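Not every chain is included here, but those present sit where they belong.
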Amino acid sequence: MPVAEVARQMLDAYPSELNVDRGLLVRCIEACSDCAESCTQCADDCLGEESVQDLTTCIRLNLDCADICAATGRVVSRQTGYDPAVTSAMLRACVEACGTCADECEIHAAHGMEHCRVCAEECRRCEQACGELVAEIA
Amino acid sequence: MPVAEVARQMLDAYPSELNVDRGLLVRCIEACSDCAESCTQCADDCLGEESVQDLTTCIRLNLDCADICAATGRVVSRQTGYDPAVTSAMLRACVEACGTCADECEIHAAHGMEHCRVCAEECRRCEQACGELVAEIA
């Protein structure tokens, strides 16, 4: 089942009112989950390339982005004891990490790295989903 | 996009041979991602219930299961420098965590907790996906 469907069903079962727009939430949770996965795999794909020496900045940004997306997805998934300032700060960090990782991946995508092309797309999607959610909260 | 689709595209872009069956891998990655999400949200949903006092064991198992599924999903996603013994040990820990969390969630699902019902299903799916992958590796 897609993560978005899991998130939707679980948010529907939440015992109180949600703190933010359900559609934006689901999109952000899915984007964080996708981006964490694509960055984890892109780091690993880069590590398997003969040209790994040229990909060390990409690997590092992938690792940061995977960690930040995973933490953001968890923070955003929680509704109880919701704090808009913490959530916003984390979303802003995620926008920064996703944008920076996308910039780097796009360089390597232009030189034929297919995993960097897919990963850049996921990073851009997550950058946008987090940006839209933070705009709603602020 | 579903995580399964992201994982499939990234595995297709992996620069060498995959170490295990591609279909089982994708299914396990998706199941770990889904289960980590459902457990994170089930812990939060339980925390929002008036009867939270009766749900503390469920919350704890949800937190463990979310952490273990997240780590397992990462280990399984990596193909470079693959080590079957580490992967298998982690998959076995995930089978144990998912099965135990499902058992607990099913108790509360029987008393009308909808989030526990959904979560138990995701735990069972992940328990099975990890079990099938470990059987292939062993």
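Labels for the chains are A and B, by order of writing; each one numbers its residues from 1.
The rule we apply is simple: a residue touches a chain if its C-beta (ideal position, glycine included) is under 8 Å from a C-beta of that chain, and two chains touch if they have at least 3 such contacts.
Note that the coordinates shown come from a computational prediction; the quantities given were computed from them, not determined experimentally.
Of the identical protein chains in this complex, 2 are displayed in place, while the full assembly in this structure file contains 4 copies of the same sequence.
As a convention for this text, only the chains that are shown with their structure count from here on.
Spacing of chain A relative to chain B, judged by their CA centroids, is 19 angstrom. Of all the residues in chain A, the ones that touch chain B in their complex are 1-4, 6-7, 9-16, 29-30, 33-34, 37-38, 40-42, 44-45, 47-50, 66, 70, 73-74, 77-81, 113-115, 118-119, 122, 125.
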